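There's a structure below that I have some questions on.
The complex is shown incomplete by one protein chain, all other protein chains being positioned as in the whole.
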Amino acid sequence: MTMLERMAVTDQPLLRVEGLTKRYGPRIGCADVSFDLYPGEVLGIVGESGSGKSTLLSCLAGHQRPDLGRISYDGRDVLAMSETDRRRLSRTDWAYVHQNPRDGLRMGVSAGGNVGERLMAVGARHYGEIRGKATDWLGRVEIAADRIDDRPSAFSGGMQQRLQIARNLVTSPRLVFMDEPTGGLDVSVQARLLDLLRGLVRDLGLSVIIVTHDLAVVRLLAHRLMVMKSGRVVEQGLTDQVLDDPQHAYTQLLVSSVLQV
Amino acid sequence: MTEHIEAGAYTFAYLDEQTKRMIRRAILKGIAVPGYQVPFASREMPMPYGWGTGGVQVTAACLVPEDRLKVIDQGADDTTNAVSIRRFFQRTAGVATTEATTEATVIQTRHRIPETPLKAGQILVYQVPIPEPLRFLEPRETETRKMHELEEYGLMHVKLYEDIARHGQIATSYAYPVKVEGRYVMDPSPIPRFDNPKLSGNPAIQLFGAGREQRIYALPPWTEVVSLDFDDHPFQTSKAPHDCDLCGAQDSYLDEVITDDQGGRMFVCSDTDFCEGRRAKGHAGRLGGDQKSSKTFANSFEGIWPGTEGAR
Partner (left out) sequence: MYVAVKGGERAIDNAHQWLAEERRGDPAVPELTIPQIREQMALAVNRVMAEGSLYDPDLAALAIKQARGDLIEAVFLIRAYRTTLPRLAGSRPVDTGAMAVDRRISATFKDLPGGQVLGPTFDYTHRLLDFALMAEGEAPVARELPPEAPAARVPHVTSFLNRDGLIETATPSDATPPDLTREPMELPADRALRLQALTRGDEGFVLSLAYSTQRGYGRTHAFVGELRIGTVAVEVEIPELGFAVEIGEIELTECETVNQFKGSRTEPPQFTRGYGLVMGQSERKAIAMSLVDRSLRWQELGEDFTGAPAQDEEFVLMHCDNIQATGFLEHIKLPHYVDFQAELELVRRLRAEAAAMREAAE
């Protein structure tokens, strides 16, 4: 199904978030966050470190439990799901790309095994087919096929990140969470990765929530933007709108400090 | 310190009745949920953890005075630890013992399933060092229990995938993981994968006891047990490509015995009862002409038992 078809089937949001709040004792992680994410849409969440964007992402992805609020995915109440269902969701329909590829890869397992794990987790039992798919996906993230039996520890940072992306996308998830996917990479490597991501997101019609402090990343990838400060959303809208005509004083500061560079 | 235990000083089969009831409950639960690891309050036994305390507790909970017990270690009845455990039950339960697989009602084993097919009514008790098949992929018990609960077994296949990628085949030769009745992935204890097919559809009750790790699990009779594999790399048994040098058996699992320092070696059945039985029926292998029994022969190379010279 292409992105357009997916969007045509339903005008229901894929993910609906209402009043999400997470506290750490008296400190606010994120407070009263609400938004809808439609199929095929890429939502960027920006803010400086400590703004609550990472807390929000980990609550959405089920890594932390929010104190208040609702999350519904495809009409199902995520917070009310059993852990079995939630874990099943997170290895089939969802994917999570960590900032540090070491957190998202098995460093002691070959590249092929890394890509194949999700396939095997959902029941693939034909070695040749698993290997074929892994080879195909390595190609799509521009990793040479003859590196399939190498461990990620022998890869550069950029390759590790591309491998993590392949490992996540191999089971055709519908919703991908990305936490600073270009963080920690050289500028030239970042550009290549962004280009690759943009192509994959478009071709696969993925819905993406991407957290970053880098406005260049969201300008390239995100359809819509949420700006966070001190745990709260201070402004949201279409990416171009927010970046070109920021309304909130904090967004203005954020935009001017970056764009003048 | 088994020599200090006199019959009468302790209850039948050493454990008090309450403890045996607790273990029996765990066994019944294990039989009801084949392949599921049931936690049980393992007791300190008068032999060390890791030396069969789990198997001993399970055997103690199963034994009745009419039983006939066989104890094997590495397939043999007279390896030292098998002797020690058999003697423990002779002293504490006073049950009859046997070396004949066919005559035994309860068989406690370490690392082997007897070659002679088991029958309905027999109980095979395995000693298990590490009951968790996922342990060496994920060291945390809290996490592996969750993986079982959620049937998250992808990681197990990643291990097999890696084997094939590196070696061209699955390079797990013992403690080869199995799936029980399509549900739980189970460690069959460190039996060679040669023995894996005997786990499935077996008419005997198979019980697994891990004392130090406090787990009991079970395979009721006729349970379907499938060794994990890939469609295009199916599970295969393996053994040394030889016949038994004493009894000539072509299809039994073999021990390798080094006979000199020039590379000389011979292969003999690891199941000593099976080998003796065949030789008694007149079968003979390459070196089976001399009248040594396989046990005597194997022992003569061990040199670890002081004071046995001239015993026979």
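Just so it is clear, A and B label the chains in written order, and each chain counts residues from 1 on its own.
By our rule, contacts are C-beta pairs under 8 Å (C-beta built on N, C-alpha and C of every residue); 3 or more make two chains touch, one makes a residue touch a chain.
Since this is a predicted model, take the numbers as computed values, not measurements.
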| item | value |
| --- | --- |
| Omitted-chain contact residue, chosen from B:Asp77, B:Asp187 or B:Glu276 | B:Asp77 |
| Touching the absent chain when the full complex is considered, from B:Tyr36, B:Tyr126, B:Tyr153 or B:Phe194 | B:Phe194 |
| Residue touching the undisplayed chain, where the options are B:Glu99, B:Glu115 or B:Asp187 | B:Glu99 |
| Residues of chain B (touch criterion as defined above) contacting the omitted chain | 1, 3, 10, 14, 16, 39-46, 48-51, 53, 73-75, 77-84, 86-87, 90, 96-99, 110-112, 129, 140-142, 167-169, 171, 173-175, 190-194, 212, 214, 238-240, 253-256, 270, 295-296, 299, 305-308, 311-312 |
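We take it that only the chains that are shown with their structure count from here on.
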| item | value |
| --- | --- |
| Cα-centroid distance, chain A relative to chain B, in whole angstrom | 48 |
| Complex contact set, residues of chain B against chain A | 146, 149-150, 152-155, 157-158, 161-162, 164-166, 229-233 |
| Of chain A, residues touching chain B in the complex | 83-84, 87-88, 91, 106, 109-110, 112-113, 116-118, 120-122, 125-128, 130-131, 148-149 |
